[in-house]
Each structure stands twice: as C-alpha cells, then as structure tokens.
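One structure, pasted below without further comment.
Here the complex is missing one protein chain, while the rest keep their positions.
Letters A, B and C name the chains as they come in the text, with residue numbers starting at 1 for each one.
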Amino acid sequence: MRLSDTDRLEAFSDGVMAVVITIMAFEVRAPGAPSWSALHHTLPDLLVYVLSFTVIGIYWNNHHHLLRATERMSAAVMWANLHLLFWLSLLPFVTSWAARFPLHAVPAACYGLLGLAAALAYWVLVRSIVRANGTDSAVARAIGSDVKGNASLVLYACGAGLAALTPVVSYTCYAAVALLWFVPDRRLVRPPAPGVLPPEG
Amino acid sequence: MRLSDTDRLEAFSDGVMAVVITIMAFEVRAPGAPSWSALHHTLPDLLVYVLSFTVIGIYWNNHHHLLRATERMSAAVMWANLHLLFWLSLLPFVTSWAARFPLHAVPAACYGLLGLAAALAYWVLVRSIVRANGTDSAVARAIGSDVKGNASLVLYACGAGLAALTPVVSYTCYAAVALLWFVPDRRLVRPPAPGVLPPEG
Amino acid sequence: MRLSDTDRLEAFSDGVMAVVITIMAFEVRAPGAPSWSALHHTLPDLLVYVLSFTVIGIYWNNHHHLLRATERMSAAVMWANLHLLFWLSLLPFVTSWAARFPLHAVPAACYGLLGLAAALAYWVLVRSIVRANGTDSAVARAIGSDVKGNASLVLYACGAGLAALTPVVSYTCYAAVALLWFVPDRRLVRPPAPGVLPPEG
Partner (left out) sequence: MRLSDTDRLEAFSDGVMAVVITIMAFEVRAPGAPSWSALHHTLPDLLVYVLSFTVIGIYWNNHHHLLRATERMSAAVMWANLHLLFWLSLLPFVTSWAARFPLHAVPAACYGLLGLAAALAYWVLVRSIVRANGTDSAVARAIGSDVKGNASLVLYACGAGLAALTPVVSYTCYAAVALLWFVPDRRLVRPPAPGVLPPEG
C-alpha cells in the first residue's frame, strides 16, 4: 500500500509545524530563580507563546481541512506549500524577539508582517490548489469567497502599521485574528468532497 | 489511498510528543568536566528527565489507545487535542526549571500544576470524543468510570499543594501518578472497538 | 493495513528534513535590540537561511518524486538514503557558520563542499534505486541522462573553489543550483510509474 501525494505533503507539513511548536516552547526559558516572582517575569514569554501556538494550531487545522478536500496535486502546490512553511518556520524567530522586547514597536510590527506573509502564502496555496483541481472541483466550490482570510490580512496589516503607536494595539489585532479563525473553516467542513468523510460528526 | 482524520491527528500528536521528549533530553546539559563527580551533579537533571519522559510515554500510550477506539472526529476533538498538546509542549520548560532547582518549592508546585492542566486537558479530550461518537459508541462504553484519571488529578493537586512543605513529597506524588498509569488503560485495551484489532496479543 | 517500505523511508527522511529546516530557522537568533537596524544585522543570517531552506525544499521535492517512482527497496537503498540524510543533517552546522562569517572564504567553501557531498550522495541513492529496480523499471527509464545533477556538481565545485577569490561568487553559484532545481525533475513527473498517479494535474 502506498500513501497518496497529499498524505505525503500533509505529513511533511505536520512535521514542520510540530517542531515549530516545540521549538517555540523550548525558547520560553526557565526562570532564573525558584520563585513566583521569577515565573512572573517569564509572563511575556508565555503570553507570546500562547499567541504563536494558536497561530500554528489554526494553520494546522485549516491546512488539514484544505488538503482533505484536495484531490489533485501539482508541482505548483508543492512549492506553494513549502513557501507557507518557510514563513511559519520563521515564527520562533519573531516570537522570541517579541517575547524579549514585549513593549517595543519594531518586534510587534515584524510579528504582524510575518503573519501577513504567512496569510498571503496560505492564499497562494489555496489558489494553486484550485488551479490544480479545476474551478468545478469540490475544493474550488467549497472555497467560495474568503471573508475570514481577507479580514486576517486587514488585521495583520493594521497591527503592523499601528505598532508605532503602541504594541498593545498590535497584539490585540493579532489575537483578534486568532479568535476569528478559532472555529475551523465552515466552507470546507460543511460540504465534504466526494469520498471524504465529513470531519464533524 | 488516503489516511483517516484520526491517523492525521495521531501523527501530528506523535510528532509533538517525539520532539518534546528529545528536547527535554537535549536540555540535560553535558557535565562541565570529564569526571564521575561532574556526572553526579547532573543527577537531578537525569531524574527529572526520567519522570518527564514517563509522563510523555504514558500520554502517548493512552492517547494511542483512545484514538484507536475512536471512529468519528469533530472540530471540538481537534481543538481539545491541540489544547492537550499545548500543556505537554510546556513540559520541557517546567522540567528544566525543576532540574535546575530540584529542592525548591515553586518549581515543584508548578510541575504539579502543569500535570494537573494536562490531565484536565486529557479529560476534556475524552469528553469531546464521547460527544462526537455518541454515548452508545464503542469508545464511550469502553471509557466507563475513570478511577485512574480522578486519582491522577488528586495526586497532582496534592503534590502541587504540598510543595510548600517539601518538594520530595511532591515528586513522590508525581511518580505515583506515573506508576498508576504504567499499565495501559484496560478499559480501552480489553473490549476492542469493531474493526480494531486488540492491541494485546 | 501496513505501510510499504518506501513509505517508511520517506516518512523518516521527511522527519529529518522537517527538523533540519526548523533547527536552521531556530539558529537565526533574534536581534539583540528592538530596532530595524538590529534586524538589519541579522540579514546575513536570514539570507543564508533562505538559501539553505531552498536546498532542503529541493531535496524534499526531488526525493519525494524519486521514491514515488520506486517500486522495490534494498538494504543498499536504505543505507544510501541514510548517507544522504547524514550530509543534509550537517547543513545547520555549515549554515550557522556561514551566517556568522558571511564575507569569509572558508565557510563559503565548506558550504559548497557540503552541497557537493549531498549531491553525490543523492546520485548514489539514485544509482542504488536503479540497481534494486532493474534497468527496465519505470524509475530507471525515467531517470535517463542527468543534466541538472551534473550541472549542480559542477556549480558546487566551482563555488567551493572560487571562495578563495570572493565568497559572493560562491553564494551566487549555490543560488544558481537552487534556481536550476526549482522546477521539479520533469523526467520523474512526466511518465508516472504504473499504479502511481501523476503528481501534476
């Protein structure tokens, strides 16, 4: 028995995302003293980690549903997927920078720019999948208009732009994106592709 | 051939748990001198690592048996699983803190609180799986009353609460949880779900 | 259901490559200050990371297509694959050295020598697969003459040799290899092996 190309792609992407999560948690350095106040000082690290974990969790969830509905692969899809993984692999870098300087504008802006880049890469991946499967395919019909995706782009851009005012506004924007995507994409969950069981019971 | 949703979920969870184990072992820093006494100084690191490795081993084992018996997935199950992985991904953080200050109360208490959070997250995962598969499902009937799970919650809470007295009591409680779960959950192993081979020969 | 030997080999290789990517991204250290100029200083790190990410991305893509077309495994194929993974696993080492000394000859030369070693290891892997599958097999007929592979060897050798003059020439050679391989190997993509769906739609 041989696995399909989409299984392969999913497995590799899952591997990268699993390591990204664990590397980010690993960068939350243990407090330098055995006290509650020392733990309190790692609070920015922990909060930024929660945000970044949620970002990866959302991408994993949506990526999973997207590829479930995909029937045909192409070279363009494989590169578009690697392109998305490239931006996600830089999340530990921005996360540890933002955790170290939680009240500064530039890391907060870069966090948003990375979010923007990843969201655009996801959009390119969706387009390349639709092109490979045809506009009549189950996945293409399921996509329809992408309100959440567009809202995410606007929120990341606003967060990055407003970081110069105050980073708190930026992180609020990024948390809003996370809340927005918390529920998986109904478009892909509701009408299952032929031969694919609906992921919701 | 396409993998099922539960295979996907298991693969991603296995990936995170495999990296958590290796990252924790990586944090057991090599001794600073080439002598037995220098190795002796890393003994707390090694002991806490053994405990944390056992914790992950138990979760991997039970998670595996739980998902074997699961037939239907839902969005809630996917998020409940990510929630469990979130707490497990913080284990290296608490492990390295406890290893650095093995005789102090606060890291010992935090170790127990993390264990408590992970145990509660596992309980939420079990509940969400039962909800997705129906109370008549094989997995629901197999679960029944959860004596071990409840005992674990009590032991983790006791360990965290008693850390202020002496951390040795706390770590004894956590080791007791590990011993308790060492044998995999008979409820899921004994009556196999239809179409699933019994894991024990 | 049991996975095939090639699936197993692919999964292990994917695991190593996924961790290599994430470890390299993790080595791009967060800037020491929250400013654009501090970010500017990490530019060499980021550029070398982009190059190394592309190298792994290309190997993943070609490795994937190669194993899709493979029907029979042998002990030699398994060791040839481990040999390739050995060189790829040293990429983070060379990448972080080159990132730290971007304008020096020796790290630039070593980057090329590692690329050469990995390219030779890939060539050995292809040969061992052809030997295991027979010269009449789909994979053997699909390979044919390897223009791109030979060009890569020449470019890596030139880059390593010219590093003594100026590292910029070396990195240009390595980037040329990346561009060369950007499109996956048509030989393997066009005529699919029997029972394997064409990866391109």
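In this text, a residue touches a chain if its C-beta (ideal position, glycine included) is under 8 Å from a C-beta of that chain, and two chains touch if they have at least 3 such contacts.
Just so you know, these numbers come straight off a predicted model, no measurement behind them.
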Interface residues of chain C (partner: the chain not displayed): 1-5, 8, 11-12, 15-16, 18-20, 23, 27, 72-75, 78-79, 82, 85-86, 89-90, 92-94, 96-97, 100-101, 104-107, 110, 131-134
Touch list for chain B against the chain that is not drawn: 1-4, 6-7, 10-11, 14-15, 17-19, 21-23, 25-26, 28, 30-31, 33-36, 38-39, 50, 53, 57, 60-61, 64, 68, 182-184, 189, 195-197, 199-201
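Heads up, the rule we're going with is that only the chains that are shown with their structure count from here on.
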Angle (degrees, nearest 5) of the CA superposition of chain A onto chain C: 90
Chain B against chain A, contact positions shared by both copies (same if over half, else different): different
Between chain C and chain B, distance of the C-alpha-averaged centres to the nearest whole Å: 36
Length of the line joining the C-alpha centres of chain A and chain B, rounded to whole Å: 26
In chain A, residues with contacts to at least two other chains: 1-4, 11, 15, 18-19, 23
